[in-house]
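What you see is the complex with one protein chain gone and the rest in place.
After this line comes chain A, so read on.
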Amino acid sequence: MNASDSDEDIYNERSALVRSESPALPSYIPDSDLTPPNGTPTKRLKAGISRRPGAAAADGGGSDPEVEAEEEELTLKYGAKHVIMLFIPVTLCMVVVVATIKSVSFYTEKTDQQLIYTPFTENTSSVGRRLLNSVLNTIIMISVIVVMTIFLVVLYKYRCYKFIHGWLILSSLMLLFWFSFMYLGEVFKTYNLAMDYPTVGVIIWNFGAVGMICIHWKGPLQLQQAYLILISALMALVFIKYLPEWSAWVILGAISVYDLVAVLSPKGPLRMLVETAQERNEPIFPALIYSSAMVWTVGMASPNETQRSEPDEEAEQSDGRAEPPSRHSRLLPEDEMEEDRGVKLGLGDFIFYSVLVGKAAATGGDWNTTLACFVAILIVCVPPWTAPPLCDLKHKQELLKTVSPAAAQRHHEHPDDSFINPDCI
């Protein structure tokens, strides 16, 4: 009874924090009024999670309602996990932007310099004139964005990959070297730190070179994610500085409308881009999308690796390695599925949300406004991005189930890396 001597396990507060698999807290006084008997969720969910390795090998699908029910529950947890995987980078980006806005005064200083995309000034005498100017600025900005997007889609359709790559490389060069140099300079000025040019040169060179490699070629996933967050933050800061006040708010409103139109309508340029990428079974360019899971892999399995237009060296490697990992993946289909899938969010959305929060932080000295914008964006704007992969997943599972259970099982183990099912958007 008092088995503390013979017990090897130490129950202290550290081990008590081990996360249990059952989400339902055990009830000490089972209350007959409350609906679910608390004993069953533990068993049910444990069965659900441990089902995969066992059932995957054993039966080719199990009993249908049970499998489906467990899949529904796992889909919900899967969806929740991916929402969190988006919350974290969006939060980080906003934190970087807000921290900079609040500390480095450069980005909130009034300047007469404006971007060429917003030529109309807001230093006018009357309110009506100012409103008119901001609307005109918005029209110009949105038309520039639309034209550029259509241009990109046309280039992609006609397979001018080199041009697109060159364009993306040029823009990320500018962001990683020039904007970060400016940013570093302003931070040093704010904190009154003395610094010499050779040191700054070395820092910026290292930062930029590693960033280029991570974003356009290969690098550890988290480093790539960090760089994407940083360049989104830098871009957002530039917009916050150089967009005049009213134009910024009108542009934000117009961009959200345009975003909806471009992604949802069948002729929208973004939708066409995504569909073309799906048809060709290629992932979208890395410099435009934040992905929460590994897309390229050297060593991790994805049979689609060989279909990508990559340098020969990597194709050979992935050819060679596609077989053993796929066998390995049969044992852990759940990990495989969750790691290959991930969820993607366009960098434009990062920039958009950060500009919103940054403007809220810059406009009032009030922290309450910033907090309110932050929570509102997290709840309203982020969860819809997890719907397409979820929808895609369920769609495929259902389709394959009707065809053959064996195919459905195979799908569990080797999901292809497709992006968005257009029917689900």
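Quick note on the criterion: a residue touches a chain if its C-beta (ideal position, glycine included) is under 8 Å from a C-beta of that chain, and two chains touch if they have at least 3 such contacts; residues count from 1.
One rule holds in what follows: contacts and distances are computed from a predicted model.
According to UniProt, the chain absent from the figure is "Gamma-secretase subunit APH-1", selected among "Dynein light chain Tctex-type 1", "Annexin 4", "Gamma-secretase subunit APH-1" or "Septin". The omitted chain makes contact with just one of the residues A:Lys81, A:His165, A:Lys189 or A:Arg280: A:Lys81. When the whole complex is considered, the residue among A:Trp178, A:Trp205 or A:Trp367 that touches the unshown chain is A:Trp367. Residues 3, 7, 9, 11, 15-20, 22-29, 31, 33-34, 36-38, 40-42, 44-45, 65, 68-69, 72-73, 76-77, 80-81, 83-84, 87, 366-368, 371-372, 375-376, 378-379, 383 of chain A touch the missing chain (whole complex, contact as defined above).
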